[in-house]
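The complex is shown incomplete by one protein chain, all other protein chains being positioned as in the whole.
We just call them A and B in the order they show up, numbering each chain from 1.
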Amino acid sequence: MEAKDIIKPENLVYQKSRLMSDATFNFCPGCGHGVVVRTIAEVIEEMGIEHDVVGISPVGCSVFLYDFYKFDVVEAAHGRACAVATGIKRVIPEKYVFTYQGDGDLAAIGTAETMHACNRGENIVIVFINNGIYGMTGGQMAPTTLEGMKTTTCPRGRDVKTMGYPLNITPLLAQLDGVHYVTRHSVHTPANVRKLKKALRQAFENQRDKKGTSIVEVVSNCNSGWGLSPKAANDWMVENMFKKYPLGDMKVDGKIVMDMNLPR
Amino acid sequence: MAKIKGAIVVDSERCKGCELCVSTCLQQVIGMSEPVNSKGYHYAYMANPEACTGCTNCAIICPDGVISVYRTKIED
Partner (left out) sequence: MEKEFKLMKGNEAIAEAAIRAGADAFYGYPITPQTEVMEYLMEVDAESRTGMVVLQAESEVSAINMVYGAAATGHRVLTSSSSPGISLMSEGISYLAGAELPCLLINVSRGGPGLGTIQPSQADYFQTVKGGGHGDYKLLTLAPSSVQEMADFIAEGFDLAFKYRNPVMILSDGALGQMMEKIVLPEQRPRLAEYPDWATNGTPEGKERRFVTSLNLLPQQHEMVNIRLQEKYRAMEAEEVRYEMIDCEDAEYIIVAFGIIARIAQKSIELARAKGHKIGLFRPITLYPFPTKEITALAEENRVKGLMSVELNAGQMIEDIRLAVEGRKPVGFFGRLGGMVPSPEEIENALYKEFNL
C-alpha cells in the first residue's frame, strides 16, 4: 500500500486545530512556543468553547497570538496580561479568559499584576512559558535565567551576587490562597506534550467550575537565544533547566502537592 | 494479522526545518529534503514511507503544525 492510498480524509488522525489560522508562526524554527500555542487551540476546540474564549497576548514572543488563533484575542502591554485578564473576566465572568505570558512578562515587569491576580483568585488560566531568556528582544537575561547562563546582558554568565538569583516563581504563586492549580510541563517529547494538553484541559475545566486561578508553566527552549540547534537546545533544557525547574504538579485542587525540598 | 499503516503530509512551504520530527520519529520515517522551500528551509518529508505507523508523534512535536497524519488498518 502506498502513501497516496492512505492519505484520504477518512484516514486522517491528526492535523493542526481548526482554530489555528493559516498565518505562519513568528517563532524561530524548533521553538516550543509553537507547540504550546497549538495545544491550547486543541484544548479549546475539544471543549467546544471557541465562541466563549478570550485570549490575552502581552508583549514578548507571545505578542502575535492574535494572528494565529481564530478566536478573540486581546494584545496587552508588557507585563499587564493578568490585569487585562481581570478587567475582562470581571465583566464577562461566564466566558473563558486565558493569558499567555513569557518569563519576562510574568516574572519581571508583570510580577505585581500576576501576584495580585492570583491572590484575588481571578478565575482565569495563566499559561506561562519559561525559557530563561528574553526571546523577542534578542536574548537578554530573564528573571528565570539560570546561574552562570550566558545571555546578551550577562555575557559572562549570570552572576547571582550582582544580578540576583533565578526566580522560581510558580512555587511562590502556588502558596497563594486564590490559586487552585499549579503545574509545570514541557513540550520536548510527544509524551510531554500529551501531559501538557491534559493539564491545560484541567486548567480550563477549573475555570468552567469557577475554582480560581490555574497556572500552567511550560519550561521551554529558546534555541536562538541559547545559541543551540533545536535538538541540542532541548537536551540542554533537560539537563539544566529541569534541575532548577522540575516538572510536575505543584498544587492540585487547591492543595500543595509538591515536595517543598525540591530546588525552588 | 492486521497491520497499521500510516502516512504524513508535510506543508513543506511552512516547514522551518527544525528537524524535531526527525529525531522524534521512532520508525525513522522522516528525512530532510535536499531542495529548500521559498524561505530557504530544508523541509521534512517521508524518506521511508513504508515504516510509518501513523503514531502522530511527529505532528504533535512539530512547533509549526505543518504535519498532518493519516492511518489505516490493512488486513493481510
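Everything below uses one rule, namely that a residue touches a chain if its C-beta (ideal position, glycine included) is under 8 Å from a C-beta of that chain, and two chains touch if they have at least 3 such contacts.
Quick caveat: nothing in here was measured; it's all calculated off a predicted structure.
Trainee: Of the chains that are displayed, which are in contact with the missing one across the whole complex?
Mentor: Looking at the entire complex, the absent chain's contacts are A.
Trainee: In the whole complex, not just what's shown, which of A:6, A:28, A:73 or A:173 touches the removed chain?
Mentor: Of these options, the touching residue for the absent chain is A:73.
Trainee: Among A:17, A:39, A:86 or A:131, which one touches the chain that has been omitted from the display?
Mentor: A:86
Trainee: Please give every residue of subunit A in contact with the chain that is not shown.
Mentor: So the residues of subunit A touching the unseen chain are 50-54, 56, 63, 66, 69-77, 80, 83-92, 95-96, 112-113, 115-116.
Basically, only the chains that are shown with their structure count from here on.
Trainee: Once you find the CA centre of subunit A and the CA centre of subunit B, what distance in Å lies between them?
Mentor: Averaging C-alpha atoms per chain gives centres 26 Å apart.
Trainee: Across the complex, what residues on subunit B touch subunit A?
Mentor: So the residues of subunit B in touch with subunit A come to 5-7, 9, 14, 16-20, 23-24, 41, 46, 49, 52, 54, 56-57, 59-72, 74.
Trainee: Which part of subunit A faces subunit B closely enough to touch in the complex?
Mentor: So the residues of subunit A in touch with subunit B come to 1-3, 6-8, 11-17, 20, 24-25, 27-35, 38, 187-190, 193-194, 229-231, 234.
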